[in-house]
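In this view, the complex is presented without one of its protein chains, the others remaining in place.
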Amino acid sequence: MKKILGIDFSPKAEIALLKILGKDAYIQYEKFQETIRIGDNDMVLLWMDEDQALVEQKIGKLRCACNFQNIPIIVMHDQPRDIPSQPYVIAGATEVLSLSDPAPACRNIINGYLIPGREPLPEEKAYLDPFIRNTCHILKTMAGMDAVFKKVYFSNAIRIFGDVSGIMGLSGNSEGTLAVTFYWDLAKTIIARMMNTEEDQIDAELIHDGVSEIINMISGTTKKDFVGKPHHFEITLPSVVVGPGHQIGYFQNTAAAVLIFEVDGQAFALHVCIKPKSAAA
Amino acid sequence: MDALRYLLLINREARFLKTLSSSLLEAGFPVLAAESISDAQALLSSQAVALIICDTDLQDGDGYEFLAALKNSPDTKNLPFIFLVSARYVVDSLEEEVSKILKAFDLGAIDFIIDSMEEDVSRSLIKRLNKTLPAGFQQSADAPSAAPADETPSGPPERRDSKRIVPGYAVESEISRDGALWIPGRITNINEQGLMMETALLGKLGMSVYVRVPLPGAQTVAIRCHIRHISIIRQPSSAEVGLEADDTAEWIEIYTYIAKLMGIVKAAETKKIAGGRQESSEAPSAAQTLSERKTQYVYVDPELHAADTGQAGKALESKFYRSLIGKQLGNYKAVSFIGAGSMAGVFKGWDVLLERHVALKVISYRLSAIPSFREMFIREARMVSRLTHPHIAQLYHLDQIDDVLYLIMEFINGGTLADILKDRNNLNLAKCLEYFITTCRTLDFVSKHNIVHRDIKPANIMIDDRGVLKIVDFGIAAAGDETSESRKPEGFGSPLYASPECILGRPLDLCSDIYSLGATFYHVFAGVPPFEGETDDIITAKHLNEQLVPLKKVSPMVSGDLSDIIGKMMAKKPQERYQSYRALANDLTEVVH
Partner (left out) sequence: MKIIVADDSRLVRGIVEKIVVSMGFEAVPAANGQEALDLLEAGGIDMVLLDWNMPIMNGMDVIKTMRSDESFRQIPVLMVSTESEDERIRQALEAGAQGYLPKPFTPEQLTGAIRRVLSMT
């Protein structure tokens, strides 16, 4: 049984949702709180308030509470028209649905997101393993920290929801993008450990250099593992971006893998989207 | 232009202000923005305002009171005033709404526009403004540096001090560290040396970056800059960077355009500066270097955009297919999304038991929710699964999870004829003729099983990586055809290749497939579809009524015989077309020899 967390639903909206999803759906309703926990829920449905900025803040908090896990956050409203979903998606929502959309559409979309994610194919595992190994090795070597790979999920594009991310464009035999993304606290901890200094010594420039160096090292070392293989790539200059909601590239017929790691009880994600040029669709 | 007069936008939502300002700006209207009545009053006293566009509810008061106050002052009583209200906030009953609108007009408003979210409100507003404002009020967005110094002011004469400040808007542009990955940025200020930009790119002092700006005429110009200043303005999401630009012709072009747009300098001055600097500029062009790089963008999913621009049904379909990305349906993994047609979304799939790639075709929820469709679909699929032919994509499996109905088909590693058509340099006449004959013979085989494809088009003819042709999508179209719900708005596949009887919703036989096959290969040989038009209705009307331009006329290198064959295949009346594939194949073989 899939567990859904319904947040800020009015009794009227609860009834409308029940009509769409049927009686079998297991939804636990709560009011939004700053310290909200997602727990073992498989999905979050958030009822949209009038105030857009407030909704965006709530989405940001919920996305952060998901700690990089692939938990869909679906924003629902009862406004008669399809309102622009872009601001909510940038804030971290997965989808925006209206109760005035046809019920089969809402039901199918919600159920679609509840279908379990797939495991990597053998060929995907083969090219993801070096990234996993090298990411852990880099943190161990440079910061003396033990990162553990937790999980992978797949998406159609790289969409970043952390506070600070390092992005590397790939070219050559394979094309694509790598992006590592952290929340501030973990980025600061790692960089302070790399420099063997206190976290309060870490300024914006060091965050920039640190995140940029981490994505540089992940790409540089993994590139070596791919010499002579179809996934071999060349790297460019890393870009560091702040804030959530960036979507990078959109490679048709290619899946972006999101590798989730944990270090010191905090998670970070490495997005890997790589497509050998020789491979056809 | 000394006579520059602004539109004053007043709305309590900063985001709304920004979006609308940039649309109006693009359309050539100089804009000032205020979130409250007090801000608006400050702007009114320092700037020349030609028209006010205002919400009813404001941060520090009520739009009606503000309008009444303006009408009471001799300085502002003649200022045109338009209410622009978001439908989200119109929660009144119809009577209340009407009484508010009447009140607005009583007070002297010239219009009351409700932003219904249905369409881009800026468009309706611009239309309205064009009617309200004197001709020539818009700045020429197309030719920013063209205004001569002594141009006669087209609007009413300047009333107040002509000193300029940077108005409350910013110019959308992009910034990149490597010339490949572009991140959105907003130019907030500019001078001759460089610019200030709000962006999520966290650079560092001295770092070299590229900036590109869309200039009028769909031309984007890129320049190289160095970061000279960084400040975090909205932690943690964006920074403001000060950029010093390399002194190049492209920079002068960008500076001239933006400076004028922002009203920082007069047109004549920008011209002078541009001319002066242009002579000394010999630096290499960043635009030139960048044009060779493969670019990527940081942006928002195009499908999201589709969801925001109407076409609600299609947007919901996209949302549905998107929910299945990275999932596993039964024993099949959805590896990556390939595309969506009117009936189904197609994924590259992986069969976990047989360990092979498959095509995973998820049927549209709209159709699979209709019981009669499901029955028809399953019946058709059964028939198609019995077709075993080297040029037909094999149907392996049919299943459903909850409401999700899906097909598993042979995965074809290759491209469609539609992909090949995009790059005509790869087209080889003899090869195309071979594809034509193969398709024809395959459809002959199929017709013997009493199956009509009903959606023959370039996108349904695939060529695998070994050069083998495969026809895909049998049966799906056929089942869809039987369901009234599926007939509109996209009951038949592409109108570009649809037969007249298909357009008219009549029963279809092999003659309809022959027409579509003719239209498909007309497109292949001519490089253009047989009938074109801006809308589906125009195209279908042409299929029904317009005489076909003979292929030979469009593509003189094609033989007269081939042109005649396609002409006969595309006869308006089914009975005037080929009545069997055998006869058609025979005629085609003659052309080859």
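Every chain is named by a letter (A and B) in the order it is written, and numbering of its residues begins at 1.
By our rule, a residue touches a chain if its C-beta (ideal position, glycine included) is under 8 Å from a C-beta of that chain, and two chains touch if they have at least 3 such contacts.
Predicted, not measured: the structure shown is a model, and the values here were computed from it.
The chain that is not drawn here is touched, among residues A:36, A:65, A:103 or A:142, by A:142. Only one of the listed residues, A:219, A:239 or A:254, touches the absent chain: A:219. Considering the whole complex, the residue from A:76, A:178 or A:237 that touches the absent chain is A:237. In the complete assembly, the contact with the undisplayed chain comes from B:207, out of B:43, B:121 or B:207. Touch with the hidden chain on the side of subunit A covers residues 137-138, 141-142, 191, 194-197, 205-206, 209-210, 212-213, 216-217, 219-221, 223-224, 227, 237.
Touch with the hidden chain on the side of subunit B covers residues 206-208.
As a working rule, only the chains that are shown with their structure count from here on.
Separation between the centroids of subunit A and subunit B, computed from CA atoms only, is 26 Å. Here subunit B touches subunit A in the complex through residues 13, 15, 87-88, 116-118, 176-178, 180-181, 183, 200-205, 230, 232, 236-239, 294, 296-302, 304-305, 307-308, 310, 312, 315-316, 319-320, 322-329, 333-339, 348, 350, 355, 365-366, 369, 401-404, 413-415, 465, going by the rule given at the top.
The part of subunit A that touches subunit B in the complex is made up of residues 50, 52-53, 70, 72, 79, 81-87, 89-90, 95, 97, 101-102, 104-105, 107-113, 115-119, 121-122, 153-157, 163-164, 167, 169, 171, 175, 177, 184, 204-205, 207-209, 236-250, 252-255, 280-281.
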